[in-house]
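What you see is the complex with one protein chain gone and the rest in place.
Order of writing sets the chain letters: A, B and C. Residues in each chain are counted from 1.
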Amino acid sequence: MPVERKVQPDPITTKSYSVHLLVSMLLLTASLVWAVYDEVEVMRPYKDYQARFRAYYTRFLAELQPQQAAKQQAIRQSPEYQELNRELTDAEQQVMGRIQEIDRITGGGVVPRMTAARNAFQVLRSEIDALRYQIEVSDDDAEKDEIREEIEEIRARIVEVDLPLADGSGDVEEREMRFEELEQEFLSMQQRRVDLQAERLELLERANELRGERDGLMADRLPGLGATQIDGLLANMANFEIGIKQIHLLDIDLVDRCESCHLGIREPVEIGPTDLLYPVFRSHPRPDLLAIHDPEAFGCSSCHNGNGRATRSVTKGHGRHKFWLWPLFYPENVEAGCQQCHAKEIVTPGGETLNHGRELYMNKGCWGCHRFEGFDAESEELTAIVQQLRNLEANRDANAKEMRESIELGDTSADGATAQRYYARAEELRLTNSRIDAEIHNLGVERTNLAEEVKKFGPSLKEIKVKDVKEWIPEWIKNPHEFRPGSKMPVFRLLDEEVQQISAYLWQNALDGDLRSHPMGNSTRGKELFETRGCMGCHSIGEGDSRVGGTFAANLSRVGEKMNYDYMVRWIHDPSEVTPDPDVPDELRPRPVMPSLRLTEAESRDIAAYLSQQRTDQEYPPAPYMDDPQMAEAGLVAIRHYGCAGCHEISGLEEEGRIGTDLTVEGSKPLDRLDFALKTHEAEMEGWHSHKGFFERKLENPAFFDEGKEREHLERLRMPNFNLSPDEITALTTFLLGAVETVFPEQYRFEPEDERAAVQEGWWIITRHNCNGCHQIRPGNVSAFMTIPRYTDDPDWAEQLPPQLYTQGARVQPEWLSDFLHNPALSETATNRNGVRRYLEARMPTFYFSDRQVSKLTKFFMARDSQPVPDLPESMEPLTPSERAVGRQLFTSDAAPCLDCHMTGIPSQDVDATAPNFLIAAERLKPNWTFRWLLEPASIAPGTAMPSGLFERDGDRWVFAGQIPAQARNYAGDHADLLTRYMFQMDAAELARLRALQ
Amino acid sequence: MAVSKKAATKSTPSATNGSNGSRQLLGLTVDPQEIKQKALMDLKAIKQPTKTEVYKSIFRVKHDQTARSRTLGVLSNVFLHLHPARVNRDAVRFSFTWGMGGISFYLFWVLTWTGVLLMFYYHPTKVQAFRDILYLEHDVPFGKLLRNMHRWAAHAMVLTVQLHMFRVFLTGSYKKPRQFNWSVGVILLVLTLLLSFTGYLLPDDQLGFWAVTVGTNMARATPMLGHEGPFGPQFGMTPFNDVRFALLGGSIVDANALLRAYIWHCIAIPGFAATFMIVHFWRVRKDGGISGPNRIMLESEIKPLRR
Amino acid sequence: MDWHQLWTIISLPDNIPIVGMLFIIPFFTWFGLRQAFANDRLLAKLEADPKLARTHHRKTQPFQKGWARELPVWPYLMRMEFLAVVIVTFILMVWSITLDAPLEEPANPSLTMNPSKAPWYFLGLQEMLVYFDPWIAGVVMPTLIIIGLIVIPYIDENPLGNGYYTYKQRKFAIWTFISGFIILWCSMIVIGTLIRGPGWMWFWPGMTWDHNRLIFEINRDLHEIIGITSQPWIGIFGGLVVGGFVTAAGYGCHRLIIATEFTRKILGRMSLLQYAILQVLLIIMLALPVKILARLLFRIKYVWVTPWFNV
Partner (left out) sequence: MHRIVVAAIAATATLLALAWGCGGDDYFEEYDARSSGSATSGEAGAPVAEMVTVDPATAVTVKGVVTFSGDAPRFPPVNMSAEPDCVRLHGGRVPSDRVVVNDGKLQHVLVWVSGGLEGKRFPVRTDAVNLDQDGCIYKPHVVAVQMGQAINITNSDPTTHNVHPLPRENREWNKSQTSGAPAIEYAFPRAEMKIAVKCNIHPWMQAYIHVMEHPYFAVSGADGAFEIGNLPPGTYTLQAVHEQFGEQETQITIGASETQEVAFAFAR
């Protein structure tokens, strides 16, 4: 290009980058500042929480303080307090002079004198000690002697000491003393000081006692904290340091910083959800649980889950994000956490939702299809024992063989010593086998027990031919909840033809049997018996709002439509009587869950008559297909597919296993293994892609995750619908959420080996047999009986409620209880009655317990009240004749007419009785419990008819509160104790005398 | 040597002076005038810190504007040890270089430092590894920042290395005389990827675990050396002696794999990478700086090939 | 359309580099080629004007007479480096403050992740697993990539375009590299990241990653389609097909190599060994898209089945 262009300045060398540099440096600096801010503030949001907490809590306490101070002031004004205070002042005044003197002598005389003597003494002693050491290390005897002399010289040396006088006058005496004298002086002054202090303490004893009493009165009367305590809390807040608050459990390396934000959790003041404006600051809503699970020992996330380490944000801390495997439990499921350690129990005190869930798992029969460790443990134990027996027998046979061989070898060995060795071996084996025999015997007993205990959840379907109305069966199978809303039999998703096939199989494979035919009973009497004998502890009648009775067993509102009258009579009369089954030997016959109420045949007929009337006039279409063998054949497939044999005894399917998943650790199953199917995306978007979301939806509608799926009928989800209520779903979800593989080592888990294990085991039996249906076993328990209008509305009937079992273990003797559980009639002949409370209409039924179960139950009651098993009876002083007379008078006094309520054995009188007979007291009750019972029955059995306040305190004994009978006035002993002894030594003759006196 | 000798001779008189002074001190006679003078000298020295021996020993001597002193300046400048004194103007132009090589090096440097800091908090054991990451995330001051920086710098480095290579290719900079340096660069790319890959496993979470599982599963199929590869079984390969076993220290990704990944990640590969980087940079210098110096060449100017 | 899914994938912190790649690679491709074209224009001018060519400074654009050809490192290079360091540090800081490095559940060998993906830069290789047996995709391919990259300077006998951007003088090399780097490497990574979902199935952007998705896909070996059922005929047939491909591809590549006078000239400078290596690499590179298309379009699983290996 010819045209010469003007050279432009070089852009690289001429351009300045100052602006770029400046801008980017500024940006970098800003990012550094940001990083620091991020680190210091954003990453540590708890600082804001703590600053707020300090402000809010200080304000809260400042408001609370004057209130509490006012309350305290009011208490101080109370005459009792004033009186104590005055006494205290007096007591203090009395000794004040001497106390002051002691203090003066000690401080001004004894201690200075002691110190002076000690100082001088110590100088000499150190010198001596140093010389002694020289002796010890010296090899030269001459030198040793020399040094010893030196020591003697020191000992003899006279030292001048200024000793203050011991009387506290402050004067000083000048003394010349030797080593021993100094030591003596020092020791004597030491002793003097001790003596003076002891005297001082003794003088103040009364005052201190009174002060304790006064402060105790304050603590006793003051609800919440005292003003000074609150001042202390305020001071804590004033010195509050912002920083991570953490609990670190070294052995499991658990770090929980929950309290960095939840600052009020462990405060001694109760802080409500909004007391500090935000619920995050509330105190723990269950301080009782916190008290037994000290956070310093258990942490927080061990129960609640969440990421205890994370303090960056709520989401991180609560672990509610995809990658944290242990997200915080929601409040309604919080009890799920209990199972980390309380996995072996069916009842965990304090975990009501969880217990409800477990109870549902047991009593809705979930375990029929889904194994869960602990549920139906008997059948597993049985299998294990059978295996064990086989092994033992094999061992025994092998030993026997070896024994024969040893003997043979011994017989043929060359020398005697060798032969002896062989014979000894044979002998040892023989002994081993005899031990094995004993073991086999014990296991055999165990096996018998277990065989009695193993039972399926639902009724045996082998009986349906004799039991049920044929045409009713398909209708029932089709939709049990239509016939009986809320029934435990769930609704399967069956095709009509499957219903027919299943009915056909069941019908054709049921047992044929003859039933004794019964005349129709009196249904009016039957109704009364049904409502009062105890049937309603488990069964209910009426549907919807008018439903009355327990939920443990079937609702009988339409039972008349389905069941044969004759069968009903047999069943009510004796549930253990079954149609003979040629395939099953008698000892393997399953025992029914339904107990016997020991009804007479007439009573059974009456009840059956009443129940037969419980029906609507629905017609059932004929079902000829039920006799078609082809249908039955197809039915077998369906029955297998739906797992009917999981809950029912069905001919030909005795060995069938469970069809569902094992749920023992379902809560820790990886989320990806829960099949959300087509709902996955929806779940993720709506935020329920979690165990909780899965369980809740699955329980609400087991077919939920089939929705939208294109599947063959038999490929669809098999779980039937139980039509659970929202509460039940929450309870079961809680239970399943907590069903996890525990991450805690053994020392954390509640797997006691002492008597508490007996409590754990007992609850399983109690839940399985619905003892709660009639008895209150835990305070707050509402038994089914307590919901029946008759018992709630009429105070007379309220007295007819079955007894509470709160302190049963302390009350009765274990041997007696065991007998009673075996046979509640307490008699081999008069079985149609209650053994103890014959006046009760309701009857303690005879359960088909195995020996093992009875023993477990007995241990349960004993363990709950910390009673020793076996029980060694207390020795009881025999009554002197005069004591007997006093006892008699007290027993029959107008003020305590014991025999007005207690049974006496006279039928006419026992009609009105509301308490047991004294004659069985000695073998049944425990004296110490009886003594406490007499004093304050209401604290042992709230609501009891036995009145409180029969005795009043007089010095260190209890005396009768009413008009004291003449002879008793001179009796110096304890009246309640006397009455107890009298009661325990009562016999029929004595009782007759009392009756006469009455 | 010559310099130190000179210094030694210079210092001799002052040393004798000092010994004179000390003799006076022993005699307890103090000359206030002399002490004052010495104090003044010290003060003067403080006023001109650049003149002190301490300063000079650290920052070298300020040179006069002579050719010799300039040479000394170049020789003693730390930056000019890494770069030549002058570079082709294109090497300064960002649009030409994209700066990716330098950025890659800088990122490597960042990774080294953050990595070293992370090593303080990390134990390559199955029990502790994951916990340590949580610890870093929640406890260690700036721990989250540290880990994030390490991770993102690693990702960025994989990108910048690739871009660097892309640029080198587009400018034909691998051509004579830089063929070998390109090969070194390729090896550095491989090392970069391996560094990142070995680091992936270290948090011991699902992400890393399965990424490494997938990655190492391919090794099963190595021909002849993997038990699932062609001719592998014929060579007697089983899951317990093949190349994958060697990589993982076991037949599954477990504690040994973690430890191996750790050692490869922290010691072996960085060592190789550093070595190759040194070679790479040295070759850049020796090959005449970055490729910019070459004139553009016309087709007509191609010289015939001489073999 | 489920854009939430796409957002979930894109916003995954670990996928940021891929998202960045989507922008950065095209940008730099454009950025480099723009300079190449500018230089090409200069080259064209010089070629047209031999006189100017003799006197021209021969520096790449933009350069003007009078400017220093070399600059002191201090301050001109140092300041650039410093600026780069500052900006990179800044970006890294902001990136690290705002985005957390991923940390998922603790490793659990019994719980397979679906999809379980390799680190993003290996996703190209993982994607290859769909089309090839692991020994090819996981071992042979990477090895060949490395070897191929290393030998580039030794087989590229084109003396032009050394040290400056140019397209015109290196069409063949640039096309080969771009197709290898961008089409085969980067796009495979993008597919592996954004497109491959659970079960390594193909999900278009906007489709939900449904774990339950089922697709009917039967891949058959080529010999099955043809109807050959017994060894050794299967092996022989496969060998023939592969051999056929190699012949055809080699022929095609050769046609490309001798496409213009310039390329023929370059060919003339190459030794037989260089040519052979070039051909092998080109044929293998070409085999990738061919096999991918054969799989995607014709559902062909293996072409060559032998008792020892399958291709």
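We adopt the following convention: contacts are C-beta pairs under 8 Å (C-beta built on N, C-alpha and C of every residue); 3 or more make two chains touch, one makes a residue touch a chain.
Only a predicted model underlies this, so the values are computations on that prediction, with no experimental measurement involved.
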Residue touching the undisplayed chain, where the options are A:487, A:944, A:967 or A:985: A:944
Selected residue (touches chain absent from view) among B:94, B:240 or B:282: B:94
From A:556, A:626 or A:896, residue that would touch the chain that is not displayed: A:896
On chain A, residues whose C-beta touches the chain left out of the figure: 15, 17, 20, 23-24, 27, 42, 45, 48-49, 52, 261, 278-280, 313-315, 792, 795-796, 798-799, 894-897, 900-901, 909, 912, 914, 937-938, 942-950, 961-963
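Rule of thumb we're sticking to: only the chains that are shown with their structure count from here on.
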Inter-centroid spacing, chain C versus chain A (mean Cα positions, whole Å): 67
Whole-Å separation of chain centres (CA-atom averages), chain A against chain B: 64
Distance between the centres, which are taken as Cα means, of chain C and chain B, whole angstrom: 29
Where chain A touches two or more other chains at once, by residue number: 12, 35, 38, 323
Chain B: positions in contact with at least two other chains: 89, 92, 134, 137, 144-145, 205-206
Of chain A, residues touching chain C in the complex: 1, 5, 7-8, 10-13, 17, 20-21, 24-25, 27-28, 31-32, 34-35, 38, 322-325, 670, 672-673, 677-678, 680-681, 685
Complex contact set, residues of chain C against chain A: 2, 4, 52, 62, 64-68, 71, 76, 79-80, 82-83, 86-87, 89-90, 93-94, 96-97, 103-106, 108, 111, 114, 208, 210-212
Contacting residues of chain B [partner chain A, same complex]: 89, 92-93, 131, 134-135, 137-139, 141-142, 144-145, 205-206
